[in-house]
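Before we start, here is the structure in question, set down as structure tokens.
Only a single protein chain was left out; the remaining protein chains are all shown in position.
Labels run A and B following the written order; every chain starts at residue 1.
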Amino acid sequence: MKPAPFEYIRPGSLPEALEALARHASAGKILAGGQSLVPMMNLRLVKPAVVIDINRVPGLADIRVDGGELVIGALARHAALLGSEVVAKHCPLMVEAYACVAHGPIRNRGTLGGNISHADPASEMPAVLAACDATIGVRSAKKARAIPATEFFTGALATALAEGEMVTEIRIPAAKPGQGAAWLETANRQGDFAMAGVAAIVAVAGGKCTQASIAVAGMERPGVRLSAVEKQLVGKALDDAAIAAAGSLASEVVRPSDSYHADPVYKRELVQALTTRALAAARERAR
Amino acid sequence: MTATFPKHIPAEGYIPPSRQQEPARKQYKYIGQNLKRVEDPRLLTGHGQYIDDIVLPGMAHAAVLRSDRAHARIKRIDTSKAKALAGVYLVLTGAEAKEMTGATAQFASPPVVQYCLAVDRVRHVGEAVAAVVAENRYIAEDACDLIEVEYQDLPVVVDPEAAMTSTGDAVLHPERGPNNIAQQRTFTFGPVKEDFAKAEVVVKRTLRWGRSGAQPLETVGCIASYEPGSGKFTMYTNSSFLNYVGWLVGASLGVSASKLNLIPVVTGGSFGSKIFTHKVMTLAGTLARAAGRPVKYLEDRLDNITSCDNHGSDRLYRCELALKRDGTMLSLRFQVIDDYGAYFQFGVGTHGNSLCQIVGPYRINSIQMELIAVLTNKCQQGAYRGFGSEVTNWMLERMADAAADELKMDPIELRRKNMIQPDQFPYVIPSGNVYDSGNYPSVLEEALRIADLPKWKKLRDEARAQGRCVGIGVATCQERSVFSATEFWSLNGTENPGFTLTSSPESTQLRIDPTGTIHVTLGSPFWGNSPETMATQIVAEQFQVDPAQVNIVYADTQSGFNSTGPGGSRFTVMIAGAIVGAAKQVKDKLLRVAGHMMEADAGDLEFRVGKIGVKGVPQKEKTIGEVALFAHYFRLNLPEGDAFASGLDANYVYDHPLTTMPAADRSHLGIFYPIMGHMCHLALVEVDPKTGKVAILDYVAVHDAGTVVNPMTLAGHIRGGTAQGIGTALYEKFHYDESGQLVTGTFADYLIPTLAEMPAAIRVGHVETPSPFTEYGIKGGGEGGRMGAPGALSRAIEDALSQYGVRCDELPLTPRKVRELVRAGEKR
Partner (left out) sequence: MALIPISLKVNGTRFERAVEPRRLLSDFLREDLALKATHVGCEHGVCGVCTVLVDGQAVRSCLSFAVQADGCEVRTADGLAQGGKLSALQQAFWEKHGLQCGFCTPGMLMLATELLERNARPTKAQIEEAISSNLCRCTGYYNIVESVQRAAELMQGGAK
């Protein structure tokens, strides 16, 4: 399965890359890690006329802390994030979710920016970023803007990126003391896409839940927060009954997709079980 | 030991005498050693020379355009744009190919005709419609994109029961009949009616075995070249059966065997699926001749998943097991509907295969099978590790467990109670096949001992007290080895059984050169089994030489002798027979010549440590090399007569050691697969009832493969086979939706287990009951763990979920499926 022919551009700087994107518009596809794009090209599911290889653009792979935010360059590799002490400290949810993401060699190449631009609803990172209230930094040749992660994903394999735009960085509010986070998913095999995955972050103070952020993977759209469930939890005791009720409500409010591996009835059951378990685990860690 | 016969099979003369030359021994020098594999060094350094590694000068590359729909007439194909693309040598449609090349080889009678490219109709998604030959594969695929096909859709049938009543345009092969039933027959072996009349309990189950397949990591390929002056084809190919029926490819291409040389190559796994890759060879040959240059056609993964012609069994069983209330099994009758897909290359051979061990290890008195083979719009079935008998192994174990449940007996006790006993061999089963030797209770005991069953039970009980779902499953299954050719046709109608071949030999050519190196030619290829290592160890044992003195060579069809090849766990047994036969002749001559050289009687000589010497006289000896040198170069110094002609070589064609014809009325099928191994698999699993995920906590596999040539390589097949059995039981399925689209059409959805899905260890044990019929008592073990794992895992999951009243009667038991079963149980 060989890809169709394409023109290859390898910009040496971000302005060059953005200019190439602007010039080629919808005919141009960005090549970052290639772990999602190249299989599709080999299968001839996509046949981009122009491939813009951004792997040599400097300064896009940094991982740093800036004013209470973890700032991750779009080209940061999954493997670098998984092994980063900075990420482990400021976004432990991401590190925990990364254990479920693909396999070593894929993580060596795949990038966070590429992963979220691809926007596979079964992918883990969109849910993690949505749960963390991350902001996606986006640029075109003409302007820069920031899109909340919860608005970045518009559908399966669809994002709010306009023609000529690319992701340049991801900003995540650093984890605060008192927060506990957990990622749980059910996949067929270790490393497979999630049939359902749940990211949960909670904070408890004075016996009451002060924060609940819950996002799911494996549904129709990536990066969906379960705001109805969050509202039900905040301000009340985060006891087992509340968590069980949260799981139950979660299974009702999600819009599961349908596939051979998992039908909607099964996905709802998974969401219930995983939400319940993830909230319980997050609560333990919030102590 | 007294042979045991069912009443409907006359005992007198039924079992031919053994032709064994080398009995099993207590001690060997080379057999039984964990010799490091002879094959490995070149594989480790990347010099294996797999099919894709071979490059011929001027070689072009082919790609195939495949149907995107399951059933349609081909109205029109426009190849003009494809032909015009730079770098394209040739574009061929099925209709054009049919002008040059006939139907592909197949073994059903009456035949279901297939061409290497679909001619006027496509019958499954992925069926080849046209082929392109170009400078490279990239251009060839570009050209495929430019081919325009106009289809007229026809009704699609993917449900095997619906296929039985298909009419009109839904019938895939109208010349065969009014519906999609390819074959329907009932076989009765023994007094089924009477046995059921005696039943105190009849256990009934409906069982569904999903379609999985071998999917080795290397696909099928062929490099064909055609020499126009002589009209001769030369093909490199990773197929087996080359020196057995390879000439059939020539028949398709319209050439005699003198114009066809097939060259085997190292093969990256087969598990049955490369047993005879006639379609790929026929296509490559057609393209090479038409293009006027060598053509490599290598399937890519999409080609292989959709159109490999080797999907595994796809069966629906309705079974009834008759028993006495004390658990004694009396009779088994069942209807099986098998969905063969769009073609029928091996007929119902996979059911002949099942019938060789259809009672499992149990003393069931009679069997009735109603077999309904149907055709549907799916890739056709071929061979996958077990070739259908792994399915009936599972079926039998499901029925045994069901009986244990209904009779409220312990499943292990029920099995033990019904086991054929060690003093009953050779044991003739109702279908006529023979079990040559065995000790099933000792295999079971050894498995229970290794597992420490009381410890497992304690673990299970403690887990249950914590609210966790932990379960234990046991499977006691047969692993037949060394198929005979009769199983290819004995289930065909007796009026028109087709080609009723009865030979399935294996050959070798054994030659000692003037340096004393022993060259051994194999007529069958390497699949990932260890043919060179097996042959080396057996030759070393025969001549008592260091294995380093042995050189293994593979024969093409120009120089090879009749060789059936690996498959049906037969290779080691058969090559042992061939080597023993050839070695005897060469050893006799060595002793003759050595006797002359040392002025001793040949009868006073022995083989020892690479030498030939006088018994009891350590100083009087010559190396084999010294004797060989003499035998090659010193004719005039030896006596007159043919016995001393120059040279040291022999060929031997070794026929199946124990096979007989089926009864004319098919009241039994004769002896056709008698070298009978056995296994006991034990699984300890935990199931998450909310997610349906299964974790295998512990796993034990004890196998009896008779005399073991290399315990290390056998253990490799047990573990590797178990891994495939885990895949079959829990992960893998070729799933077609109602429109015939193959939903699990890439490795992203056809889920082969990784190490993470395996238990922490598969603890392996060996028991050896040598065969009285094979050389050294060797039995086959290559199909290994896949024959037993599905039964053990099905029961373990059932046991784990017993509080939900779950029955695991359908494979694969994916998380979704397991959750469905629990959900139904929660509702009850």
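FYI, a contact is a pair of C-beta atoms (placed from the backbone, for glycine too) under 8 Å apart; a residue touches a chain by one contact, two chains touch by 3 or more.
Just so we're clear, the structure is a prediction, and the values are computed from it rather than from any experiment.
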Checking the contacts here: which visible chains does the omitted one touch? A, B
Please pick, from B:Tyr89, B:Tyr317, B:Trp527 or B:Tyr804, the residue that touches the omitted chain in the full complex. B:Trp527
If the hidden chain were put back, which of A:Ala22, A:Leu43 or A:Ala61 would touch it? A:Leu43
With respect to the chain omitted from the figure, which of B:Phe5, B:Tyr28 or B:Tyr138 is a touching residue? B:Tyr138
Residues of chain A (touch criterion as defined above) contacting the omitted chain: 1-8, 10, 31, 34-35, 38-39, 41-43, 51, 53, 55, 79, 103-106, 108-109, 190-191
Just checking the interface: what residues of chain B touch the absent partner chain? 34, 36-37, 39-41, 43-48, 50, 52-53, 55, 138, 214-219, 266-271, 300-301, 526-530, 712-713, 716-717, 719-724, 746-748, 752, 754-756, 758, 761-762, 785
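Note that in this section only the chains that are shown with their structure count from here on.
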Chain A and chain B have mean C-alpha positions lying a whole-number Å distance apart equal to 45
In their shared complex, chain B is touched by residues of chain A numbered 1-2, 4-5, 39, 43-44, 186, 188-192, 195, 260-263, 265-266, 269-270, 272-274
Applying the document's contact rule, which stretches of chain B touch chain A when the two form their complex? 137-138, 141-142, 145, 300-302, 690-693, 731, 735, 743-744, 746, 748-749, 751, 753-754, 756-757, 814-816, 819-820, 823
